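Can you keep this structure in mind? I'll have questions shortly.
Rather than the whole complex, this shows some of its chains in their spots.
Which chain is which? They are A and B, in the order written, and residues in each are numbered from 1.
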Amino acid sequence: MTDIVQRPSGRRADALRDVRITRHYTKHAEGSVLVEFGDTKVICTASVVERVPEFLRDRGQGWLTAEYGMLPRATHTRSDREAARGKQTGRTQEIQRLIGRALRAVFDLELLGPRTVHIDCDVIQADGGTRTASITGAFVAAHDAVSKLLAAGRIETTPITDYVAAISVGMYDGMPVLDLDYEEDSRCDTDMNVVMTGAGGFVEVQGTAEGVPFSRTEMNALLDLAQAGIATLIEKQKAALEIKRD
Amino acid sequence: MTDIVQRPSGRRADALRDVRITRHYTKHAEGSVLVEFGDTKVICTASVVERVPEFLRDRGQGWLTAEYGMLPRATHTRSDREAARGKQTGRTQEIQRLIGRALRAVFDLELLGPRTVHIDCDVIQADGGTRTASITGAFVAAHDAVSKLLAAGRIETTPITDYVAAISVGMYDGMPVLDLDYEEDSRCDTDMNVVMTGAGGFVEVQGTAEGVPFSRTEMNALLDLAQAGIATLIEKQKAALEIKRD
């Protein structure tokens, strides 16, 4: 892949931004992570309640659901506060449904037992890739919450079956690039979000041509980039989870 | 591809359902199409208003937007009426955003001029694939609406730059299959919706692992099926559009 085209970020086509995963970020949640993909910063918490939604009542299994939000001034210009407008945008709903599906892909809900894990991803600063950062951070928060359930003897076997992380890729000026920041994303022809497991399986592929439609060849190049990027992210999740709390 | 696995529909792995596109289905809309993918039936209308949304004011260009709904008893069991509940579900919003993006991919909004095309896709009977049928039918409705604008001299050059259609594909019992009906969809491991243009470019690829994650090999097989299926759908759109109204 040629690097003749210069990315606005100055990064190589296949370079992630600096990724930082800070556990135990706030004190109340069973899992609480600050995830940073460059200037994108998201607080991901996992909360466990001993209840399941109505549609799962008396089925023995558990549930995992996600909500997503952005502080009004996480972005360049202030957005309306969704709570004040009285409803979530379609974009917000799409993202929180995506986060929920991504995490459920690595959760055995039977093993979780009759309880619900609530994931909350709140963007405090946005610079592109908030949904992929959310999934990547939320996994770590959910892992911490599960560890507490195990430590407390409330479950015996972990319901987590694999790692899961996500990254965006896109066609920037004809070049496939990894992990778009806001400036790159807004000038991009194709934007693709990819969610994969530690075992290398695809959980979600969502590619959208913002301008010119994309070809199979381009799609293949994008998927190659995403696979490598996600492998790196999962290494970072593992490293973060190995740190013992003092 | 082996056909040893039997689809519930009895169709070959690469077979579409019967697809019917009926133009001029209702009398008021500028474009009105009943699209049928087997037992899935959607009324798609295109309405033109000489106004643009606030965010495009005084920019000279036009807009195309889509809304989607299902009659409460389009499905096996009755769903709540969204108008009575007072809000659209996240699923509805995702679908209508997808339809809008798909059609805008083949619309030159400058050439459309300062007017809005409203697409309405209303499912009167659902049997899987309502979003792909909606996109396929909505294109024909939009085309009819544009023809009226051209015939009336309100625009000089068509803003439509290509055909666009959509199909679902999925992994059924380990076999990649085309155009899932409801029964197949609900037993499927991976469900992928693909939107392509007449020129063969990808507009959207949305693949989700409902159960086991999918591999690159499976993804490639699914995309092959989708490409062939969409080529057939676009033939059907062309055939429908060639029919002169008496």
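Keep this in mind: a residue touches a chain if its C-beta (ideal position, glycine included) is under 8 Å from a C-beta of that chain, and two chains touch if they have at least 3 such contacts.
Predicted model, so just to flag it, every value in this text is computed and none were measured.
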| query | Beyond the 2 copies placed here, what is the full number of copies in the complex? | reply | 6
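Note that only the chains that are shown with their structure count from here on.
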| field | Separation of chain A from chain B, taking each centre as the mean of its C-alpha atoms, in whole Å | value | 28
| remark: Given the complex, residues on chain A that touch chain B span 87, 90-91, 93-94, 96-97, 101, 105, 192, 196-197, 199-209, 212-216, 219, 223
